[in-house]
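With one protein chain held back, the other chains of the complex are shown just where they sit.
Let's turn to chain A:
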Amino acid sequence: NMATLEKLYKQVENIKAIAEENRQKENEAAVRIQSWFRGCQVRAYVSLLHKNATSIQKIWHGLTARALFRQRVKTAYFITKMNFYNKMAVKVNISLARYLEGLTRKNKHIRRDLEEVAELQWKERERITLEKQEKEKNIQAQRLHFLLSTKQCLGVFNSPFRAEPDETELRLRKVRPLLVRSAPKERKNPNITPDLNNLMPNRERLPPIHKKPQGPFRPALEVQQQRHRPLEPSLHVISSITALEEAREELKWQEWRTRIIDQTYVTHTHKRSHYEGLMHTSTPFEQVAYGTKHFREEHKEYLKGKKPFKTVFTTCHVFDKFGRLYSSAGNIV
């Protein structure tokens, strides 16, 4: 008990002494182990931190690099786009310039064509109006055909005081008068064979009325000519307008030629001794009372003492009963 206790105490003190000896070693070993472990921990931690930092930096570098890249891509794209636009704009400008040039040419053509068409239409209208006017003038000339001048008498439009006749005169000469059916052309040659022997009717001429010549006094040929002569109504007379005066003149000269006695024959021999002038022309220049104040001679000395002539008388009752003598009963109304 005490001995064991002391032995135990001694064992313990031995152990303590041994432990004391080893304490330092073990402590140092423990410290070494711990420091090594701590070191490993820290290293592991630091390597973790490193890894994290690396990955963060990787990500960050990637981001910035990509942003830069994007920017570069954008600028490159922009530059290519502008180049493209410029090229296209050049092309567009060239093509636009060509288009506008073509357009101006086309416009010029169109303007010229339209001008031509307008000119043609205008000329056409002018021509039509001119033709109408010509026609009207010709119709007028046809109606006034009788005013054509003849050798005897120059017409209205052919004044002798002018150098040239008027245009209406020329028109009158050109134009055919109205209602003239064309005379048969055979009138020029005189040898018209009479149709007496020809029994077939000639289409251009009327058939003769009688087989033998008409009337006993003219030759057959003449009668035929007269018979077949076409109607030529015109106011253009063959004899001149003054034929009547000239005939009178001719008669006068004929009478003068045949007249032997030149003295005119008077029927009465007594002559008045003097010529009694008219009262109105041979009086002095005052107004003559005769003719205005009185119309008869007045012999006042004869009328002296006489009573004036009565102009009003008492009525006579001759006609009082005129129309009233008999009653009107029984008259026819």
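We adopt the following convention: a contact is a pair of C-beta atoms (placed from the backbone, for glycine too) under 8 Å apart; a residue touches a chain by one contact, two chains touch by 3 or more; residues count from 1.
Here is the rule we use: contacts and distances are computed from a predicted model.
One chain of the assembly is not displayed; among "Sorting nexin 4", "Sperm-associated antigen 6", "Anaphase-promoting complex subunit 10" or "Glyoxylate reductase/hydroxypyruvate reductase", its UniProt protein name is "Sperm-associated antigen 6".
Residue-wise, the contact with the chain that is not shown comes from A:Leu114, picked out of A:Leu114, A:Leu178, A:Leu206 or A:Leu303. Considering the full assembly, A:Leu100 is the residue among A:Ile18, A:Val31, A:Met82 or A:Leu100 that touches the omitted chain. Against the chain not shown here, chain A presents residues 96, 99-100, 103-104, 106-111, 114-115, 117-118, 121-122, 125.
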